[in-house]
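Just one protein chain is left out here, and the rest sit where they should.
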Amino acid sequence: MEPTASEYISSLKDDVAIFYPVVQINIAHAIMLAERGIISADEASAILRALLSLYRGGLSKLDLRPELEDIHMAVEEFVIREIGEDIGGKLHTAKSRNDQVSTAIKLALRQKLLDLEEQLLKLVKALLAQAERNVDTIMPGYTHLQIAEPTTFGHHLLAYCSAFLRDIERVEQAYELTNSCPMGSCAFAGTSFPIDRVRVARLLGFGRVDENTMDAVSSRDFAVQSMGAAAIIMVNLSRLAEEISIWSSVEFSLVEIPDEFASTSSIMPQKKNPVIAEMARAKAARAIGNLAGGLSLLKALPQAYNLDLQELTPMLWDSIEETMNSLKVMEKLITGMKPKKDLMLARAERGFSIATELAASLVKHAGLPFRKAHSIVGRMISLAIEGNRTAKELTLEDLKKASREVIGREITMEQSEFEKALDVENCIASRNVIGAPGPKAIKRQLTALKQKIKTHQQLLRAWRRAVVGSEEKLLKEAEGRVQ
Amino acid sequence: MEPTASEYISSLKDDVAIFYPVVQINIAHAIMLAERGIISADEASAILRALLSLYRGGLSKLDLRPELEDIHMAVEEFVIREIGEDIGGKLHTAKSRNDQVSTAIKLALRQKLLDLEEQLLKLVKALLAQAERNVDTIMPGYTHLQIAEPTTFGHHLLAYCSAFLRDIERVEQAYELTNSCPMGSCAFAGTSFPIDRVRVARLLGFGRVDENTMDAVSSRDFAVQSMGAAAIIMVNLSRLAEEISIWSSVEFSLVEIPDEFASTSSIMPQKKNPVIAEMARAKAARAIGNLAGGLSLLKALPQAYNLDLQELTPMLWDSIEETMNSLKVMEKLITGMKPKKDLMLARAERGFSIATELAASLVKHAGLPFRKAHSIVGRMISLAIEGNRTAKELTLEDLKKASREVIGREITMEQSEFEKALDVENCIASRNVIGAPGPKAIKRQLTALKQKIKTHQQLLRAWRRAVVGSEEKLLKEAEGRVQ
Amino acid sequence: MEPTASEYISSLKDDVAIFYPVVQINIAHAIMLAERGIISADEASAILRALLSLYRGGLSKLDLRPELEDIHMAVEEFVIREIGEDIGGKLHTAKSRNDQVSTAIKLALRQKLLDLEEQLLKLVKALLAQAERNVDTIMPGYTHLQIAEPTTFGHHLLAYCSAFLRDIERVEQAYELTNSCPMGSCAFAGTSFPIDRVRVARLLGFGRVDENTMDAVSSRDFAVQSMGAAAIIMVNLSRLAEEISIWSSVEFSLVEIPDEFASTSSIMPQKKNPVIAEMARAKAARAIGNLAGGLSLLKALPQAYNLDLQELTPMLWDSIEETMNSLKVMEKLITGMKPKKDLMLARAERGFSIATELAASLVKHAGLPFRKAHSIVGRMISLAIEGNRTAKELTLEDLKKASREVIGREITMEQSEFEKALDVENCIASRNVIGAPGPKAIKRQLTALKQKIKTHQQLLRAWRRAVVGSEEKLLKEAEGRVQ
Partner (left out) sequence: MEPTASEYISSLKDDVAIFYPVVQINIAHAIMLAERGIISADEASAILRALLSLYRGGLSKLDLRPELEDIHMAVEEFVIREIGEDIGGKLHTAKSRNDQVSTAIKLALRQKLLDLEEQLLKLVKALLAQAERNVDTIMPGYTHLQIAEPTTFGHHLLAYCSAFLRDIERVEQAYELTNSCPMGSCAFAGTSFPIDRVRVARLLGFGRVDENTMDAVSSRDFAVQSMGAAAIIMVNLSRLAEEISIWSSVEFSLVEIPDEFASTSSIMPQKKNPVIAEMARAKAARAIGNLAGGLSLLKALPQAYNLDLQELTPMLWDSIEETMNSLKVMEKLITGMKPKKDLMLARAERGFSIATELAASLVKHAGLPFRKAHSIVGRMISLAIEGNRTAKELTLEDLKKASREVIGREITMEQSEFEKALDVENCIASRNVIGAPGPKAIKRQLTALKQKIKTHQQLLRAWRRAVVGSEEKLLKEAEGRVQ
């Protein structure tokens, strides 16, 4: 092939990510070939010895010269170089590059999805720990970036815990659809050799065989599903990043980013640029782009294998890795971030954030329909603004005046009830509906979230054990066959 | 508000899709308010009577004039018009547009996801039925759009069955993350009214409460997950569509599209344009665009509600509806599509598609390593091409000559074995590895696929029952409270 | 065709947008056919009479029943119904739906691009007018959403003028590549009738003929280029929208959005939600999605016409129309927006935004290298912060102390120079480098921007005249041929 052409289609650079999976697949395949009598025990011994030495020696043992198209050729070439073509040439019996590359991507992705879940769990725990330290840190809650009602910093952070826990579920969902084994599909039509696909799948720790052989080699929906999960994670993360960027502005001044996660300049020591958050926000765009690109790549591809598929893999790894990197550094930032409690409280108190609670009080204590209570409170706030007063300075007189104007009769309530209704701390204390920022509700959330984390951790640990266990068994099995 | 501004932000046009969900939510909320004593039994009776009349009368009972911002206002206005503000104004107690819109989208989407799953199951069954009629219809299998090995039309179609079954799993996964109830979150910080979120969730047939109230109103990852599932469905469908387009070209002539699913012109009666397949291919691009747009919309949005979220919903409905439409018409096309069996077989026989099988024979019968068998067969094919002969016209002499040239010694095999190795029907018959096109393997696949279909159908039926059941119970409950 | 299938591929709903272009094309084509003697003068008279009556009567004259595939069929059917098939059937001589649809889209898009340019010019003028009113309204300038240096509100808004002027250039660029005529390409291979493509192009006011007939019917790069231009416009607009959202938060309080462009609630009269800005931000995502979808749709489409192309058009119109709507409402919002000048100045003064200017003074007056001046100022600010002082309260003592600490020797400067360096107004006054916020620099910018606006307006007017002129001439020409 013409050199620029072969360079253009070479995947060697990207194949590094699947080196170990490719060697494992060859080991599992060779074991199965021997078990089924397709190669002899002696041949298997020689082949496995070569493969084990490659596995232990690592990538540097391969001669990755540019004219080799991919790592599959490089591994086969290594084996043949080590033990000769007469035996080494038998390794590729009853398999093809098509099933091998699909299996290798799944093996590598399986690992990465578990790592991703683990990192997501760490982030959730960092958020939860920060939230737990701030269950009573009152802050303003916003809609349309306008102060709307008071909440707590803890409650706000737990919103993200909930979102990232759904992300964990999506990663698990992607894992389940990834964890099936294409090996034995060969080019796409199987083989007449009496191979055992179930055995190879088990040796590689897969949950099941990817049955239809054409589908097994040419489908990559598992990959774009994972890219989709990564994009949603990053979008959720970008929302948190945006908030951190806004919160750390001088104007909002709600949180302090730890120095080692902000950039500063010698000239403006007071200026702490939230560059980590900005970068995380930007990486979300990259994940979105990869996903759009990946889906567009797969669109309208006929069966079975086309080289287009090769170009999907670097986009997949990029999405997963950038997501991992972003989660790691944001986890640390979250842990070190410090709320400015006084300012948070002060801002929540200003801005008439208790309006809704006050209206609720009127409904409860004066039996007004909601919409009318709404209007009266609105009028009261107007009165306060006109008089340049804060929410705390509202009086029962205001209530009376406003109710006269709005509904034509005077409404009043007990002074103590009225004062309670104007107090943000009391407002928070009264919000104990499931999921709300009140102390009981938060306690319930914390318990539920911790339970969820535990459940996911157990599942993750079980999956990890299965993966690691199968790898160890595979190597032991291989060693046992080397004479 | 300035008229162009209010038109610019109005969602009324798109809200039509959530009319029934919005009414149901109001009904459930009113029942709960009464149960919790927040409104009286009499008030509940009046409110529910109005809501039930709206539910039965349908959308036309609402006055959807442009200055109303959305359907939530229109429904509340209807109730107040019917029963007066004193009572009607109480309906909105302890809820907000934020939790209501999020709940309504989830209710509507839940329904649409079930419809989507049902339609996917129909498509899978249509593919499976067509496959079952063609388990022994031999056709060429392609890689890189080049004939590579023989397969069967049945096997080829089952590849798509497998892919769409994964799509069904993805729809179910999206359903599970959609099926939780935001109601009671109010603006984002809950309420101090003693509402019962669990009760409302049950009345609306949700699997659980969407706990954190801020997350509940401002998260839309469930929506982009569904859009992602739709995009992957459409990408899978576009691959089938592309193949149908190619197969129905005069040059390939592998299938006949039914007349009523092709466009023709009076001048060229023989020309059947695969316009349905082309449109399905194009709709895949639309689904990809919606997904990229949706994720981009959510990127970097701060908590809690921002109006940006409103713009996501039409993209969501568009993705789901275009996917539904595409699946429906493609299901019919698949059912009516006719393979041209003779041409399929003829093309499979030409093109040396048995090369791999012949090499396998050499490995089995002459004990050659795979790579050498590979080279010998390559040489044989070259001899045939030079002599302008087909694969069937290869002889043992060719084998001897080729093996002498390639490995320096003569290889031979029994004439009957040799002939078997050249025969595509025999090739197919020998491919009985799990998932392959051989008859036993296909039988196994059919059984497994039917079992999977059944399992999904049972789950779907159970989910449908839960949804329909809760709707019926909700109405009955409401009627029971109307005096 | 099966009804769901014909509905699936029908473009009638979307074709409404090209009704007038389609009639114009038919008129131009009929005139040319007559001129070339392909139809007789009498036939042309009858055909043109029918077409003119349709043009004047409007869309409602067409029978758009669902089984008609598209508007091209409907128009031809109308003509045949009016004047019989013997003559009416000649209208379609030497043309095809393929060249007609491509021409119609270009005609409609041409118009819309001019409208878009006009609206962009309006927005630029609104920004410029607002800027002109605020050339000396000092505000903090931000990097990383952190106050960095002072600037003026005028300067800030002129940044957007510059960006939108580039958008205008991109719209003009798209116009230039759109303004060529496919008519006469027929299906894709031209015709043997002696038609005159140049004449039709002129009658339709096109700048030139779209030469290669295959390219002319199957290319849509002009459409995705326009969608790309729209996406970039919307991205620029979304940046402004984001800033308006941030500026109008209580915390920033830099601008006041006019009431009629914000949403408020009766309960919180002080809360003005910047919903227009949020919607504009969201529409940017939609434009991005349309573009990604459109490009994905075109990817890998073979020549010549495929039905996929039909699906591109609604995405194109959506992008253009949403952009138009967004620009219109944002133009009005910009015009009505009011800066809070006192707060802007106060914030600029706080936050040590003069740090860079102070360092520049040290370089100028004390001959220090920049990096050292940088460090000394940093130390001074630290001293101020430790002493809880503002920038204005810095003294020459601080300078001396800081310079001793940083470079080991005492630096000083004249008190008056020092004070000037600490003054934000003076800082702005000194920034007269081209493009900077200083008064001379702003004056230069205003002059340059107005000149640019004028140039674009002239070009736009010329293009409009050409389009309108050709339409008028076309109708007059047609009328002249009706006997």
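We just call them A, B and C in the order they show up, numbering each chain from 1.
Please note the rule applied: contacts are C-beta pairs under 8 Å (C-beta built on N, C-alpha and C of every residue); 3 or more make two chains touch, one makes a residue touch a chain.
The model shown is predicted, which means the values in this text are computed figures rather than measured ones.
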Neighbouring shown chains of the undisplayed chain, as defined at the top:
A, B, C
Using the touch definition from the top, which of C:Leu203, C:Ile288 or C:Leu474 touches the missing chain?
C:Ile288
Of the candidates C:His72, C:His144, C:Arg347 or C:Arg379, the residue in contact with the absent chain is C:His144
Going by the contact rule already stated, which one of C:Glu85, C:Asp259, C:Glu397 or C:Glu472 would touch the omitted chain in the full complex?
C:Glu85
Residue touching the undisplayed chain, where the options are C:Phe188, C:Phe206 or C:Phe352:
C:Phe188
Touching the unshown chain, chain B contributes residues 142-148, 245-246, 248-253, 263, 265-275, 278, 292, 295-296, 299-300, 347, 350-352, 355-356, 359, 371, 374-375, 377-378, 381-382, 385
By the contact criterion defined above, which parts of chain A meet the unshown chain? Give residue numbers in ascending order.
1-2, 4-5, 8-9, 69, 260-261, 263, 273, 275-276, 278-279, 281-294, 296-297, 299, 306-312, 315, 325-326, 328-329, 332-333
For chain C, which positions touch the chain that isn't shown here?
80, 85-94, 98, 141-145, 148-151, 155-156, 158-163, 166-167, 169-170, 173, 176-177, 184-195, 197-198, 209-216, 218-219, 221-222, 224-225, 228, 231-232, 235-236, 238-239, 241-243, 246, 281, 284-285, 288, 291-292, 295-296, 298-307, 356-357, 360, 363-364, 369-372, 427, 430-438, 441, 445, 448
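Criterion: only the chains that are shown with their structure count from here on.
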Relative to chain B, chain with the most remote C-alpha centre
C
Taking each chain's centre as its mean C-alpha position, how far apart are chain A and chain B in Å?
23
Once you find the CA centre of chain A and the CA centre of chain C, what distance in Å lies between them?
35
Touching at least two other chains at once: which residues of chain A meet that condition?
142-145, 148, 246, 292, 295-296, 299-300, 356, 371
